[in-house]
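The other protein chains are all here in position, but one chain of the complex has been omitted.
Labels run A and B following the written order; every chain starts at residue 1.
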Amino acid sequence: MTAQRIVSLGPINTENVYLLNAHDRLIANTIYCVNPPEAKKKDKIGTLLQANIEKIISLKPDLVLATSLTRPRQVAKLKRLGINVVQFTQPASFDEICGQFIELGQLIGREKRARRIVHEARRAIETIRQKTAGRSKKKVFLQVGTRPLFSSVEDSFTNEFITLGGGKNIAKGSLQGVYSREKVIAQNPDLIIIAIMGTEGIAGEKEQQKWMRYPSISAVKNNNIHIVDPNLVCSPTPLTFVEALRKITSIIHPEVVLDE
Amino acid sequence: MSKALLEIKRLSCGYGDKTILRDISLAVDTEEIVTIIGPNGSGKTTLLRAVSRILAPREGKVLLSGVDINKMTPEKLARQIAVVGQFREPVAMTVKEYVLLGRIPFYTRFQFIETDRDRALADRYIRLTGIAECENKRLNELSGGQMQLAAIARALAQEPKLLLLDEPTAHLDITHQTRILDLIRRLNRELSITVLMVLHDLNLASEYSHRLMLLKEGQQVACGKPGQVLTYKAVEEVYDTTVLVDKNPLSGRPHVFLVTEEQQRVSDILGVGRQASGVRPNTQPKA
Partner (left out) sequence: MSRTNLRSGSRLPVFLVLLIVLSGTGVLALCTGATFIPIREIISILTSGKESPDYTILMHIRMPRIILGFAVGGSLSLAGALLQGMFRNPLVEPYTLGISGGASLGVALNILFKWYAVIGTIAYPVSGFIGALMVMFFVYGLSVRQQRLGLRDILLIGVMVSFIASSVVMLLMAISKSEDLHGIIFWIMGSLDEPNLTLIYIAVGVSLGGLLISHLFCLPLNALSLGEEGARHLGIQVESTRRWLFFLASLLTGLSVSVAGIIGFVGLVVPHFMRMVVGPDHRFLLSGSFLAGAAFLILCDTLARTIISPLELPVGVVTGIIGGIVFVYALTRKQVVL
C-alpha cells in the first residue's frame, strides 16, 4: 500500500519527494521548505524543529517524513496516534544519501525512478572521481559553520565532497566538527571553502575577510578562499550532491574539465 | 516540698564555642513575677532561650514542675510555657488569626480547623488584653503597642502556667509601657500566671516584680527582692555608671536615678552619700 497522503517535516524530504515526481501526493510541509519554489504553496505544519501535531492529524496523512531535527517527543506522539512516521537521519556519506533516497522511493511507490536517479548520480560521481584520481591531493578546509568554527567531519557526506573532488580534508581526525582557527593555521590548507548557513553572501564574505588576516596560510597567499552556496552543501538529494561535488571539484581542481 | 514552678539548676549554656551563661540557679515560685535585669550582653535573652528550650543546656538542668524540660516533647512544653519574644514579622494575617495560632499546641493529631472552644478562648484573651477593636485588622496595620498586646494575647491563648517575656516594653512610649506591665500584673493576679521576664528599665523592673535577678557577663550577681538587689553599689558595679538610689514615694520600692557628670562632682565635693536610707540626702554644705 503506497502512501497517498504525505507530510514532510523537513526541506530534504520535500526536495526528494519532488525529485521522485510524487509531489501531487505531498499535502503539507514546513515553512522552511522553499525548494523547489512550488513547495512554498503547500499547507504548512510548522517549522523544522516544531511541528503542529493537531494540524498534521487533521490532514489525515498516511506517511510522515521526519528528519533528525524533529523532536523525539513529537515523533513518539505521532506514532502513538497510529501514524506511519519514518525518520531520516542526517546521512554520513553519499551511499547513505542514496540508500535513504531508495527507501523513500519504496515507501511512495517510486522505487524504479529512485533507482534510476541513484544510478545516474553514481555514474556522474564515478566520472568525477576518475578525473581527479591521479592528481595531487590538495589540502582543503571546508568550513560549514561559524561561532563556533565548524568544519566538515569525516562521518558526514560533506567530507566526500573533498575526497571525491581530489582533496584531503585537514579536519579528518576531528570528532564533532568544532575547530580552532589556530589549528587551521598550523595545518596550512591550500584551499578554504566557506559554506555557512544563514545570510548568504554577507556571512560568507565576513568569514573570508577573517581568513585574510592570516597571510601565512597558503590558501590566503594564493587567493584560494571560496564561498559556495550553503544550500548546495546542506540537505542534498542525490542530484544536488552531484551538483555540489561538481562545484567543489572545479574549485579544488579548476584544471579538470567537467562536462554536462 | 518546693512550690517552685520553674527551677533552673546550675545552668551553663552558650552558642558555638562561646559560653554565655555560667552556673545560673533560680527557683521561680508559682504566681511569682521574676524579672531578669542586667546590661546588654549579660545573657538575659540567652537565659529565656534556655528556659523555653530553644537552647539546650551544656551543664545543669531546667525543670518545670519538677520535670526536665529537655525531656518533654515540644508540644507538651508549649502547653505550659508561652513566650512573647522580641521578634516581630509583619505578617498579613489578622489579629484574630494570629491569636488563634496560640491554640496550635492543643490541636489533636489530624485536627485541621480550630474548635469552638479555641475560638472562645481567643476571644476571651483578645478582650482581656484590650485589643478587641482591632480584632480584624492585620498585624502590619497595628501600632507597636497594639502589636505587643496582640502578642501577649496569643501567648495567653496557650493558657500557659509560665509566661516568658523578652523586653515587652522595648520601643514603646510610657503610656504603653505601663499599660502592658499593668496588664501583666493583672494576669499574674487574676489568672495565676507565673511570669519570668527580661526588662532593661530598672525602675519598671523594680515596680512590677516580686523578685529580681541581676546578671553580669553571664553570671548572677544578685537575686532577691528589689530592695535587696537594687543597691547603688550593685548597680554601679554591674552597669559601670554612677547612680543614686532612693525610694519611690508612692510604692516604697527602690528607684534608680541617673547621676550626670556635673552632679557627680558636686556630690563628691559635698561628701554626700548616694544611698537613700529613707532620709533625703543632705544637700547643705558643711559649715
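The rule is simple: a residue touches a chain if its C-beta (ideal position, glycine included) is under 8 Å from a C-beta of that chain, and two chains touch if they have at least 3 such contacts.
This is a predicted model, so every value here is computed, not measured.
Chemist: One chain isn't displayed here. Which of the visible ones does it touch?
Modeler: In the entire complex, chains touched by the missing one are A, B.
Chemist: Of A:35, A:52 or A:127, which sits in contact with the chain we cannot see?
Modeler: A:52
Chemist: May I ask you to list the residues on chain A that touch the chain which is not drawn?
Modeler: Listed in rising order, the touching residues are 31, 44-47, 49-50, 52-55, 57-58, 60, 68-69, 71-74, 76-77, 80-81, 90, 145, 148, 176-178.
Chemist: Mind listing the chain B residues that contact the chain we can't see here?
Modeler: 16, 52-54, 73-79, 81-83, 85, 87, 89-94, 97, 101-102, 104-105, 107, 112-113, 136, 140, 158
Keep this in mind: only the chains that are shown with their structure count from here on.
Chemist: With chain centres taken as the means of their Cα atoms, state the distance from chain A to chain B in Å.
Modeler: Taking the mean C-alpha position of each chain, the two centres sit 83 Å apart.
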